[in-house]
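The structure appears below as structure tokens.
Apart from one protein chain that is not included, each protein chain of the complex appears where it belongs.
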Amino acid sequence: MDFLGNLALGFSVALTPFNILMAVCGVTVGILIGALPGIGPPSGVAMLLPLTFGMDPTSGIIMLAALYAGTMYGGTITAVLINTPGESASVVTCLDGYQMALKGEAGKALGIAAIGSFIAGTVGVVLLMLVSPALAKWSLSFGPPETFALMLLGLTTVTLLAGDDPLKGYISMMVGLMLAMVGYDIISGDARYGLGVPEMMDGIDFLPVAIGLFGLGEVLVGAEESSKAQMVKGKLGIREVLPRWADIIRTKWAIFRGTVMGFAVGVLPGAGPTVASFLAYTVEKKVSDHPEKFGKGAIEGVAAPESANNAAATAAMVPMLTLGIPGSATTAIMLGGLMMWGLRPGPMLFEKNPQFVWGLIASQYIANVLLLVMSTLAIPLFVRALRIPYSILMPLIIVFCVTGAYSLKNSLFDVGSMLVFGVVGYLMKKLGYSPAALVLALVLGPLAERALRQSLIISDSGLGILFLRPISAVLTVAALLAVAVPVVRALLASSRRRAPAGN
Amino acid sequence: MRNTDRITAALLLACAVAFSAAALKYYKWWGADGPGPAFMPFWLGLVMAALALMMLVRSLREKYTGDAWLPRGEGLRHMLVVLGASAAFVALLKVTGMIFGTALFLAGLLRYLGRHRWQVCAAVALGAAGFNWLVFARWLRVPLPEGMLWIF
Partner (left out) sequence: MSKLRLLSASVASVALLLASAGTAFSQAYPNKTVEVVVPYAPGGGTDNLMRMITGIIDENKWSPQPMNVNNRAGGSGAIGFNYLINKKGDSHVVAGATPMIVSGKIEGRLPGNHRDAMTILMIVAIDELMLSVRNESPYKTIDDFVKAARARPGQLTVGGTATNTEDHIFSYLFQQAAKIQFKYVPFNSGGEVTAALMGGHIDAAVENPNEIVAQIEAKKATNLAVAARKRLADAPEVPTFAEKGYEFYWEQMRGVVGPANMDPAAVKWWQDTLKKVVATEKWKIQYIKRNLLTPTDWTGAEANKYLDSLHGKYEQALIGLGAVKK
């Protein structure tokens, strides 16, 4: 295949003034939609889809793909500034992003997120271009046993999210897993722990929970320390708020690892950017030589997950374009769009509609550049928002959380759930539990349970299926080691301590 | 933390046991081709119970260090006012509607807690309500709750 020729074709399609305009519109609206909590990428794409029907399909998908990239960044803004995740893939960014903001480094956090997103997005597109077929194969090799093993590995990293007290970290995780049991069980068709409330049949949606735990919980803590007149000290000129070269150099490996993790997880069906960002964060903490700084404003704790979610958003296009199989809710909507434009995504798309595919790929480069430029220009503006006195900002954040929780599914039940988890978040914070561990478990729990039970239905050898297939065997063993090693180490340490006492 | 840890541990233990018991009582343990809907919740409840027990034992061994986790005085009052106002805001959404409710909530909280001048309160309240209306109701066409007082 002639990549350069194809890419040139792509750029010739994407660089028409109208298509550039569409990309600018997409990125702008995407940042806005991502920043509003609740309205996330799936609803954003669904709402704008009808607008694109009058257009040429290539312009349409350019706008939607730019919008998707924009939402990934937009969610970061509110996560960093007010500890309220704008969309699900930004939940983990709250942990260190908001702490950086409290230290007066909001601009730096937003800047490194933009740079990480840019690099991850660009690398993602290159991978999408060069190795799509191989990636598609990799994504298909993930059946239920592999998915379960991956989720298990993800759950073992939960202590890394927890604070100083691992026991409380595990308890937080268990609360999340138990909440994950609520709702319609697709394997048996039973509605578990639903108490007859129809809204609970689909389970407890984790975004209102995250908005409550992080956003409202933080507000309640803030209300208590009401003397907090202003959040950010120091100057807010463009030089002061943007990250420096040193920051970029320092985070280059975090961005690299985040990108790789994000891409690898993003191509898998059903996993998506949220899982990718959590895994990238915990991996980063694991390999870091100063893990104690995570959760207290470590810049790598922002760079890694933000790179991961953008890489995953790009990666999600791989199964959509090459296989015609949507990997996430957002790509499912785009797929619907493609069909309405009269295109048939799937193995034949690259051959039948090269100008469409390569136009889309080229437009992803353009969207990434636009995203970097626009966010750099806008960061000083966003950071100024923190100059608003806290007594004014606080009620505004509450309104933001309420509207966000509502607009997710147009449901007042979600608003109530957000409120309840706001109180829970406040108590957890006061008592030393880990809201992040709870949210991670709530995200991974349903995926893990479903995959486990599907595996057991498929399997002729019970749990043995996990060890009989190469990928799942490696992942399962890794997960078991991740649990066993710290326990064994702790036992050895305590027996060593006890040994002299016994003598 | 000692006393609060004891109370939480005991509460969690009770919840965990109830969770497992409910799983066994209401759902099937084993399905047609594998574990049924009761399987996972039962084990989760059991693990949770074990963790809660560990915490209970640990907190019983711990020395008393003073239970100063709950705020007192001004801090507590502030927190409760914010929480109460938010709860009222949410509970009354069906009566006031989202737009009017937002304005009311903001104006009230700013005036009462922030002690801002009424001009500031009005400006912020109207601004935010207007933003909500413009962005959510007009552009994004979100069907915001309409109030009973809102005849328009």
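Each chain carries a letter (A and B) given by its place in the written order, and its residues are counted from 1.
Quick note on the criterion: a contact is a pair of C-beta atoms (placed from the backbone, for glycine too) under 8 Å apart; a residue touches a chain by one contact, two chains touch by 3 or more.
The structure presented is a predicted model; accordingly, all values stated were derived computationally and were not measured.
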Residue, one of A:N6, A:S139, A:T157 or A:T251, that touches the chain absent here: A:S139
Residue among A:A134, A:M201 or A:L463 touching the omitted chain: A:M201
Residue touching the undisplayed chain, where the options are A:P42, A:G70, A:G176 or A:G262: A:P42
Option touching the unshown chain, where A:A276, A:I333 or A:I379 are the choices: A:I333
Contacts of subunit A with the absent chain, listed as residue ranges: 42-43, 45-46, 49-50, 53-54, 139-144, 184-189, 191, 198-199, 201-202, 269-270, 319, 323-327, 329-330, 332-333, 335-336, 339-342, 344-348, 409-411, 450, 454, 457-458, 460
Contacts of subunit B with the absent chain, listed as residue ranges: 32-33, 141, 143, 151
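In this section, only the chains that are shown with their structure count from here on.
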Intercentroid distance (Cα basis), subunit B paired with subunit A, Å: 23
Subunit A residues within the subunit B interface of the complex: 32-33, 36, 39, 47, 167-168, 170-171, 174-175, 177-178, 181, 185, 187-188, 190, 192-193, 216, 219-220, 223-226, 389, 391-392, 394-396, 398-399, 402-403, 406-407, 410, 412, 415-416, 419, 422-423, 426, 430-432, 449, 452-453, 456-457
In the complex with subunit A, residue positions of subunit B that touch it: 1, 4-5, 8, 12, 16, 19, 22-23, 26-28, 31, 33-37, 39-41, 44-45, 47-48, 51-52, 54-55, 58, 69-71, 74-76, 78-79, 81-83, 86-87, 89-90, 93-94, 98, 102, 105-106, 109-110, 113-114, 116, 120, 124, 128, 132, 135-136, 140-145
